[in-house]
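Once you've had a glance at the structure underneath, I'll fire off some questions.
The complex appears here without one of its protein chains, the remainder shown in place.
Coming up: chain A.
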Amino acid sequence: MAAPLTLLLIVAVTIRAVLFRSSLAELISERVEVVSPLNAWKRVVEGLALLDLGVSPYSGDVFHETPLMIYLFHFTVDYAEIVFMVSPYFVDCLSCLLASLDRAKIAIGSNNLKSDLLFNFPGCLRHIISFSTCGLNNAIIALFIFCTLKGSALLSGILLALATYQSIYPLTLFAPALLFFLQRLYIPVNLRRSSFWCFTLQYAFIYVGSLVVITGLSFFLLGSWDFIPSVYGFIFSVPDLTPNIGLFWYFFAEMFEHFRLFFICVFQINVFFYTIPLSIKLKEHPVFLIFMQIAIISIFKSYPTVGDVALYMAFLPAWSHLYRFLRNIFLVSCVLLACSALFPVLWHLWIYAGSANSNFYYAITLLFNFGQILLVSDYFYAYLRREHHLTHGLYLKKKDGTEATLVLK
């Protein structure tokens, strides 16, 4: 398994390297579907320049990366390409690992990596050669999932803190990680048991402690608390309304100031809210819960890009055993494919030809998000149905012996 895997990796790295050097890279790194104000490389370069001049990089509302990220790039700015090329591989390798680690499922092995790279390629080709720090964020989340699956609570807590520090939304991954560890340590999820509270408090302490340490470190690195309004305030209050593939920009572009706070709260709560019902339903299946959470974050976050979409799509091959229970996969793929083709067309018609307007582009954004939501809910349905079949048998019969069909109401 090692040899074809290495060969495949080498081929993929070569393709990415070639694409990086081509003129296509410049074109794509400007596209709004690929870079957002949070993770555009241009803004990182701007921030680094300000840092070199001794001015706070957060002055001027251009730069919205965390201080640790600035210092990382400060040291590796000459090798930025290599960093961008290598970081997506964490996600690829992890999904392969997920497939082989998932209990009671057939280990599909290297085939999975091939199919995973195949899935990755069309969906993330633009993401691959874009210069954006989204790849690094995805790598941190992938490492966090890796450490969780390996059972190391300390590392998992630290990496989750790092991921939350980067963008706040991975906070919702605390619940599935906790559920995974509880399951692994055979601690029942019972609010009256002291073992439950003991472990929860330990894990929460690791997580909150690392978060505090990282935030304090950032403060000492830059000497001021500027980064909190610039990064977290920016993510929460969504001041920048550049069009992207998310749902926020159009709403807030046409909203009256009076209602802005209310709708910001509604939209942001939407991301965090699904954790509670999903955790209750999927408390026996934390790995799938992690997948659902990542998907929900990618769809509902304030500045999504195709990189975020690539993150949860890379994990789809890990659930290839659910394929036979999916109902709408064909429709979903067609919708996502058509939207990917229509995004640049309608952008061109709006911005360059001047014939269309923002409504056309937002229609495609809505359709794209609808496709994603349909995909996620379809996988959820397939998972639940498979669980039902595992307990009640594959061929369902009604009481009088005739064949029954399973309907989700």
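Here is the rule we use: a contact is a pair of C-beta atoms (placed from the backbone, for glycine too) under 8 Å apart; a residue touches a chain by one contact, two chains touch by 3 or more; residues count from 1.
Rule of thumb we're sticking to: contacts and distances are computed from a predicted model.
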Name of the absent chain as recorded in UniProt (options "GPI-anchor transamidase component GPAA1", "Cyclin-J", "Exoribonuclease phosphorolytic domain-containing protein" or "ER membrane protein complex subunit 1"): "GPI-anchor transamidase component GPAA1"
Hidden-chain contact residue, picked from the options A:208, A:255 or A:329: A:329
Per the touch definition above, residue among A:241, A:342 or A:367 touching the missing chain: A:342
Absent-chain interface as seen on chain A, which is shown: 111, 114-115, 118, 317, 320, 323-324, 327-331, 333-334, 337-338, 341-342, 345-346, 348-349, 352-356, 374, 381, 405-408
